[in-house]
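For this view, one protein chain was removed and the others were kept in their places.
All chains are identified by letter, namely A, B and C, in their written order; residue positions are counted from 1 within each chain.
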């Protein structure tokens, strides 16, 4: 299968390259970068030596790229992906698109515009939200997949069983998430400076982070009603990993066993979801470099709350890994193909 | 003022030594360690060279220590401090005691026994809970101070204004806290091994951490009614620092200005509380090595919740620094004495 | 191929498990641990869930293990491996042994005894030193391989071309190496405590580290004369990785081109050696999780010295990866089998 990556030099694009290098059914055709067009990828990322020696093309060659590729991954800032998406589909109507940004994540383009402050210019796209475990059958048929955000993936996977099984009071959901720095990308800003991040932790974008409506959209769809949550992201001094700690009040009379059953019913056959069970404590380190989402849950009889904790590698299950998982589903391949590396520990 | 430290070789005891080295009114008389009796302190902690060259005594000399000291700090595991406390008071009824562990933190000894699983053997002690900003007048008169826990300090200081001003629904409080590794002490266990902590984050003791009843006791006293909260501690890859992110639903009709006023009314004259205001984002790095507690708060009109974030250095305001603050209050000294170092940044 | 791992729960054994999980020609038969016999491996290392669910056996079952296995890896402390090695060979004379410790690294058992302070009890072993790039043909025929140490691998690979090509004054070699904490193993000691390692760097074992004679043995063999070096290891706050910075005086008249030629002559066809060339700067991050050794060199005309820098992942090329590389060579497999993962970056 011939695939190309539009925007290959950010951490997400680079992680796609890493994963696809071990994918037995994929040939990487083009990789692009506007800032580094013409450069060999391993000048930018020397660790790719022996794996990739491709020259970075420009998105200006999108017609040729679209014509020759069977699938494209898009790793561009929001607002840019939909422009590329339109062109790609126009040139090659059979091509599959997986966008790792936000442009194709929302069923409601108005919601997108409200949170992202740019007009949506590809409203006619038949895009599917690519949280694979929840929407596998839709992904299978999709032309365009909006690959979920990193916080979103961990948080939705943690809460979905409780919402689907109607065990929690939807008005009480609080999601407190902690992320490594790679989630902020490779761009330069003071917030990613080593000396500023090291030995520090802080919250940011409280009550305003753009992953909030994405979580709400999916939980709302699962619930069959609107869901409004509190979501707080934190930056912590590590490179990869997201831990999402989710709180909700159990409905009266819900037993611990019912909670357990909700998780096993939903995930017991999911390869990439590893249930640590009631009382389990996921750690991001156990998922590093892999496409797993580890989930543990706790019931607090004193407060009547359930606390669910989910851990992922933000660049894999939270971005490039799930994108490849979606690629596999879209092309009818084994869903695990290229995604069976053991997490790198310690 | 002649003070001694019972249990001086853990991180808390060592931090006391650091702070007291710069305290103009304090002379350190005895320091003890059972595992290292007879050793010079700077063989264990070479950074003390030029500051301390004291030889570690044993707690078996407690009669002499108590007789000659005007105040003792106790940095022993819970269950041991109260035994020392009894002896110290018996020998020297005028001596002041500041215990950095849990033995003297609870007004209700039964509550202590329930959470700490040991009998309380010093129930007659007239101990005061040493969260200085809230209980300054009691501390001033106290014979024994139970110095608050690290998570506790950050969490109570974050929520107290809202509770006192009756702005929040007490049944909705969720506290999600993140701590550096020094909070777990210098003892050896796999959970503090560098390779295990690095590049990882995890929750622990969900719905069962012993700081929970301590937070509830104080919030309950401030509220005039029982308070039950959800509290989740997390371990993150840094050495010092606690960030406590606190959620609660505002009562209907509470304005943002009322929330602001609650914080300024309570803390505007507190030197060690630095209010970052509504929309402010505390970072633990800004408090490192100092006795400050930085607080910012956010109001989420979508969910009706207030989110308060507090940052401290767990070893200073969360332990040794607040202990010295209490010492100053107990002896009628300037409360800031010995505690005016600029945080170490970056 | 049926292989077993004696001592599977240290970081080296665990890394073997990780790598072998992706090795298409290997079946893991037994894994052992004396401290955790009877435990399932993923209770100790949850990240292995979906990959290994084996129960840890005891080395007391070594007869059965030896009889059924075609190869065993030994990950035991020095002094213990040779005892196991003797038994294994006695039971199954055709079995291949790869020892990841020091017991089989020295051609001269007296030298081993001098540095390791234990008697060598398996002197009759026909062991080969497993620095694959240098001794491939010997490894191919070997019954027992003494797998090189981590510092050793990086340092020898950096210097070997200069020694072989006789370009440097052998009396002037200085090796200054920096290692992550995983090199010290998973055992508990204050030196691996997060709060002690974090934000610190120090040297240790100056002029006395046990990898010194190992480096000297091989450089001496390559030179055809005794070589004595200065070797200084340092501990730095990271988990994986070794950087070895090597200094030597060039012989009079040696040109930069001659230095370049020495490296390319020796390594140009080596898959696992990536030459960054003259002026290149290896970084351990580029090798993380992989079996690569990245090498760059610099010539200082002011001092007449050549400075060579080599970077590896201490747990892979410095231990488990090279062990698997040797396994492949010993069994006539493709040398890269199971070792083609892209380094994990960032």
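By our rule, contacts are C-beta pairs under 8 Å (C-beta built on N, C-alpha and C of every residue); 3 or more make two chains touch, one makes a residue touch a chain.
These figures come from a predicted structure and were not determined experimentally.
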Practice item. Using the whole complex, pick out the displayed chains that touch the missing one. Key: A, B, C
Check your understanding: Which one touches the absent chain: C:70, C:132, C:245 or C:341?
Key -> C:245
Review point. Among the options C:99, C:176 or C:214, which residue touches the chain absent from this view?
Key: C:176
Practice item. Among C:159, C:223 or C:311, choose the residue that contacts the chain missing from this document, as touch is defined above. Key: C:311
Check your understanding: Among the options B:103, B:176, B:199 or B:214, which residue touches the chain absent from this view?
Key -> B:199
Check your understanding: Which residue among C:36, C:86, C:234 or C:251 touches the omitted chain?
Key -> C:234
Review point. Which listed residue, A:171, A:195 or A:265, touches the chain dropped from view?
Key: A:195
Exercise for review: Would you write out the residues of subunit C that touch the absent chain, in ascending order?
Suggested key: 172, 174, 176, 178, 180, 195-196, 198-204, 206-207, 228-230, 232, 234, 236-241, 243, 245, 247, 281-286, 288, 298-300, 302-303, 305, 307, 309, 311, 346
Review point. What residue numbers in subunit B mark contact with the hidden partner chain?
Key: 11, 14, 17-18, 21-22, 45-51, 182, 186, 198-199, 239-240, 271, 274, 276, 283, 285-290, 292, 294, 340-346
Exercise for review: Provide the residue numbers of subunit A that touch the chain removed from this figure.
Suggested key: 11, 180-182, 186, 188-190, 192-199, 237-239
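Here is the rule we use: only the chains that are shown with their structure count from here on.
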Review point. Between subunit A and subunit C, what is the gap in Å from one C-alpha centre to the other?
Key: 37
Exercise for review: Would you kindly tell me how far, in whole Å, the mean C-alpha position of subunit B lies from that of subunit A?
Suggested key: 39
Point to revise | Inter-centroid spacing, subunit C versus subunit B (mean Cα positions, whole Å) | key: 46
Study note, to complete from the structure: Within subunit A, the set of residues that touch 2 or more other chains is 198-199, 239-240, 283, 285, 288, 346
